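All protein chains but one are shown in place.
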Amino acid sequence: MNKLLSIIAILGIVASLPQTSVATPEDDLKAFQEYYKLRFPEVPFNDYVNGVYALDADSRAQWEAIEDFPPYELNIEKGKEMFNKPFKNGKTYASCFKNEGIGIRQNYPYFDTKTGKVVTLEGAINACREANGEEPLGWKKGPLADISAYMAYTSRGNVFDIKIPDDPRAIDAYNKGKQFFYAKRGQLNMACADCHVYNAGNRIRADLLSPALGQLTHFPVYRSKWGELGTTQRRYGGCNEQVRAKAFKPQSEEYNNLEYFHTYMSNGLEVNGPGARK
Amino acid sequence: MSNMKRRTFLKGTLAAGAAGMAVSAGLLTPRAVLAAWPTAAFEAKTVPDALTSLMGSDKLDGSDKITIKAPDIAENGAVVPVSVETSIEGVSSISIISEKNASPLSASFKLGSGTEAFVATRIKLAKTMSVVAVVKSGDKLYSTGKEVKVTIGGCGG
Partner (left out) sequence: MANSIKVRAKVTGGVTTVKALISHPMETGLVKDKKTGELIPAHFIQEVTCEHNGTNVLTAWWGASISKNPYLSFRFKGGKAGDTLKLHWVDNKGESDSLETKIA
């Protein structure tokens, strides 16, 4: 009995301590965003959504020239057409989403407490298709990316507000994503953080490294390199391969947890997808 | 005698082969499609050849009345925004030459009578080179150039 009481007492004391030894997502977010403010004091918070273009004038000028009439406009049009086209059963994508799927990009990814898994926007789009008897679309590019582009476009200006519910499974998913982000991988033994936190703003050969803050707000992205639009997890795979690590599959738990953590770190920034990048 | 015959025979074979490859690669325009498109100019491998083929002359007068806007360092050589504007009067055409591309002539714009001497587009540059704007007014060709660096990125760019 005494032992039990002392255990309860200890638990009670631990519970009442300020959470200095166990960082919460809110603590992480604050520290993450503070780091960049100190690192790039001249960059206004809202400009982080523009990645390297917030840091370099010459590339910004080229990007602005492209943004004047960006190639992803063709994708938004296609995406809108598909979004509005009914499934064989007569229903549309609107039936699967809050607010009929308009202006909701800023809520993804979210943690589904029913399934205990992270759901990305692309994941939700294909889930909608399958729930309505349609074949799922390819995860990395093509029609899925176009639909995602349209949905992002209708959400432009909305502020990212990723929620981490008070559910140990959600916190676990968040922590797994955070761990992925900071863990070294590949033959080049590099972590996401190596380039995008510690070396943000530095060059890797002739490329400028973008800050991880605001990094996902503009997806899906039309990359000049791809000559087409691609999704967040297409880029995750490509980036992993660049450090000579084997890419995970799109919408794998690893990438979904990563996207959950990664997007959460941009809470407070506005949706500006789809975007154009090199 | 037999040597000469053999040489001619080989030359003929090579010529037919090259032309055949070019056609299958879609490099030769079917004649019926666009009679006006200056095939030789676009296929010319040197700047003087491209200019002579397109304009009848490769004599360029440098001009400070032409503004060419292009980046100092191209973010991606596949999509380089370029614009050309000039205050020279009576401009009939503006052409863009990418001097070190395999085929230097990138584009040529023929302006209508009320059209301003300004064009903008996006071009592919194979490597660091000068992009040259050639403005035709009357019989004269004016030009200015800008060096654009094209680099190897580290992020798969």
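By letter and in written order, the chains are A and B; residue numbering begins at 1 in each of them.
What we mean here is this: a contact is a pair of C-beta atoms (placed from the backbone, for glycine too) under 8 Å apart; a residue touches a chain by one contact, two chains touch by 3 or more.
This structure is a prediction, so every number in the text was calculated from the model and none was measured.
**Q** I'm checking contacts with the chain that's been left out. Which of B:S83, B:S137 or B:T151 qualifies?
**A** Of the candidates B:S83, B:S137 or B:T151, B:S83 is in touch with the missing chain.
**Q** From the list A:E26, A:E64 or A:E81, which touches the chain that is not on show?
**A** A:E81
**Q** Tell me, which residues in chain A touch the chain that this view leaves out?
**A** These residues touch the chain not displayed: 66, 68-71, 73-74, 77-78, 81, 227.
**Q** List the chain B residues touching the unshown chain?
**A** Contact residues on chain B toward the absent chain are 24-27, 29-30, 32-34, 36-38, 42, 78-81, 83, 98, 101-103, 105-112, 114-116, 118-125.
In this section, only the chains that are shown with their structure count from here on.
**Q** As a quick test, compute the distance in whole Å between the mean CA positions of chain A and chain B.
**A** 42
**Q** Could you please specify the touching residues of chain A with respect to chain B in the complex?
**A** 58-59, 61-63, 65-66, 203-207, 209, 224-225, 227, 238-239, 242, 278
**Q** List the residues on chain B that touch chain A in their complex, please.
**A** 71-76, 78-81, 83, 120, 122, 151-157
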